[in-house]
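What follows is one structure encoded as structure tokens, with my remarks underneath.
All protein chains but one are shown in place.
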Amino acid sequence: MATAEEVAKAAERRDVRDRWLLSAPALLVIFLAATGPLLIVLVYSFLTPGSYGDVKWQFSPEAWISVFLERDIFDDTLSIAAAHVTIFLRSIKLSVVTTIATLVLGFPTAYFMATRSEKTRDLWLFLITIPFWTNLLIRTFAVLQIIRNEGIINTILLKLGIISAPIQILYTDTAILIGMAYVYLPLMVLPIYASMEKLDFRLVEAGYDLYASRFQVLRRIIFPLVKPGVIAGSILVFIPALGAYVTPSVLGGGKNMMLSNLIELQFGQGRNWPLGSALSIAVMIIVMVALLAYVRNAGRSGVRHG
Amino acid sequence: MAKNFSIKHQPGFTAIAATCFIVLYLPIIVLVIYAFNAASSTSEWGGFSLKWFQSAWQNTQVVDATLRSFQIGSIAAVLSTIFATMAALATTRTAPYPGLTFKYAAINQPLMVPEIVTGVALLIFFSRIKIFTGYSGIGYLVAAHTAFCIPFAYLPIRARLENMDLTLERAAADLYATPWKAFRRITLPLLWPGILAGLMLAFVISLDDVVITEFVKSGGQDTLPTYMLGQIRRGITPEINAISTAFLLLSVAIVTLFFFVSRKRD
Partner (left out) sequence: MPDKPDRNAIEVVNVSKIFGSGEGQVAALDTVSVSIRENEFFTLLGPSGCGKTTLLRLIAGFDFPTAGEILLYGQDIAPLPPFKRPVNTVFQSYALFPHMTVADNIGFGLEMLGKPKAEIKARVAEMLKLVKMEALAGRRTSQISGGQQQRVALARALAPQPKVLLLDEPLSALDYKLRKEMQIELKRLQHETGITFIFVTHDQEEALTMSDRIAVMSSGKILQVGSPWDIYDKPAERFVADFIGETNFLTAAISEMANGKARATLKSGATIEATVAQSFQPKPNATVVVRPEHAKLTKAKGELSGTVENIVYFGTDTHIHVHLDSGELFTVRQQNTRSAGCGFEKGDAVGILIGSDAAQVLKD
């Protein structure tokens, strides 16, 4: 008969093996239909575009060069690709502004929710959860109907005689910004609320007891304690905003492209799959940098509160 | 008399919160109201009418897209929930073992990558496979949806498992239950609300997807959201409002159910 120690070791080995078997289907599906293909994108970004889309199996750094640079068709000289740079900068700018806007609106909202009584808190959480799970396209469409020239904002302003001609909001960067702030607001509120709910308000009492003003309590006590939620919310807004496709497509029109529209173009009319691939990888890199910053920050605040 | 000092008060916060809730719901309410507009333009009110619901109902493209959405959504939700449940069982309530962190990262990976990038990647990969196998059916969409639904289904299941005391399974083992019997009689019934929540979440996520579907679908494989996106790009008719309203109703119903299932203790 085996000794207890042998039995224990065998059980442990079997446990780890079973755990691998159990997770195998999920890992396999994710590898085949999510992670794995990303590697092919990386490969494609170093190939030559085919004449009718797809690629020729021939190495070429051209796609990566043309992410930021433009080759003159006559003398082959390289210059900054103004169009691409503009789109990169616009995407980053719009994503950052969206993040800040949702933070400015979302933080007080989360605070409001967290300071309700236990019973009503669930109701508020429910109210913020509904838009969160409502189709993003429908919500964008709802914004479209509000801000377009014939939408209710312009109609009301015209009827009141405040303006004589409709304000053109649709198909501008402002429209994209409004749309993204609108659709991503719940993504900011929920994680902040999650940290805020755990906040021990006796600490706030202690702050007031030690002569802090309301603003000092907010800045020196509440904010540092819910910072992990703020960082998580910012990441949750920034990443999808940077890769946003639906909102700029619907509210930005053809001219005000964001990165995702530029990428789509390369796989459609542009017929430059390698460039599209290179741009995708570039988006990934920006996202990874943001995530790394998050992980480092989260790690640090974790230690501080640990 | 001076107002009592409230430690929870912060000036202006309530006003901002109120604005947020109003702004979140106002566009949706307007959208729903205009779904019942008799006029064919969304800028004027032509009286109450159900005609846009009727016209959507008779539009075979809408019906096809809806059925396809449900078909993909239900298969993807069931598959991803089964896989996510297995993965959650494999990654919770254990001492760290080699590969555990890898599994967390791998399962959550679809959440970390912008949808557009995944969409492009799948477009490239699946177009190769289409050429290679000649198959161009709905399977690609199902596979893609299953993959990105897994991390969502995983979320509530894992959360529930982590709150479940391992001593209950120990107690079952102590009372002569084999590991399989303990799983069936103790773990599964207690995990069930989490699994249901995961299933509903996965279904909603699949139903909502636009970007990945847009890149992966072959011709004639529109789901309801991609069909709507195409229509919105072409110009707006109240029919879209009507479809959106029906869609909203379904989402709200599922979310409400989800909310109560996941809040339920024990």
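We just call them A and B in the order they show up, numbering each chain from 1.
The rule is simple: a contact is a pair of C-beta atoms (placed from the backbone, for glycine too) under 8 Å apart; a residue touches a chain by one contact, two chains touch by 3 or more.
It should be emphasised that the depicted structure is a prediction, and the values quoted were computed from it without experimental measurement.
> The complex has one chain that is not drawn here; which of the drawn chains does it touch?
The omitted chain makes contact with A, B across the full complex.
> Pick from A:Glu5, A:Asp76, A:Glu118 or A:Asp200: which residue touches the chain that isn't shown?
A:Glu5
> Among B:Lys181, B:Arg233 or B:Arg263, exactly one should touch the missing chain; which is it?
Here the residue in touch with the unshown chain is B:Lys181.
> Kindly note down the residues of chain A that lie in touch with the hidden chain.
Answer for chain A: residues 1-8, 11 touch the chain left out.
> Name every residue on chain B in touch with the hidden partner chain.
165, 167-168, 170-178, 181-182, 185-186, 189-190, 266
Throughout what follows, only the chains that are shown with their structure count from here on.
> Residue numbers of chain A touching chain B in their complex, please.
Of all residues in chain A, those touching chain B are 15-16, 18-23, 25-27, 29-38, 40-41, 44, 54, 105-106, 108-109, 111-113, 115, 122, 126-131, 133-139, 141-146, 150-152, 155, 182, 185-186, 189, 201, 204-205, 208, 214, 218, 239-240, 242-243, 245-246, 249-250, 259-260, 263-264, 267, 273, 276-277, 280-281, 283-284, 287, 291.
> Show me the residue ranges of chain B that touch chain A in the complex, using the header's touch definition.
5, 7-14, 16-17, 19-21, 23-28, 30-31, 34, 41-43, 79-80, 82-84, 86-87, 89-91, 94, 97-99, 103, 106-107, 109-110, 112-125, 127-128, 143-144, 146-148, 150, 154, 201, 204, 207-208, 210-211, 214-215, 225, 228-229, 232-233, 236, 240-241, 244, 247-248, 251-252, 254-256, 258-259, 263
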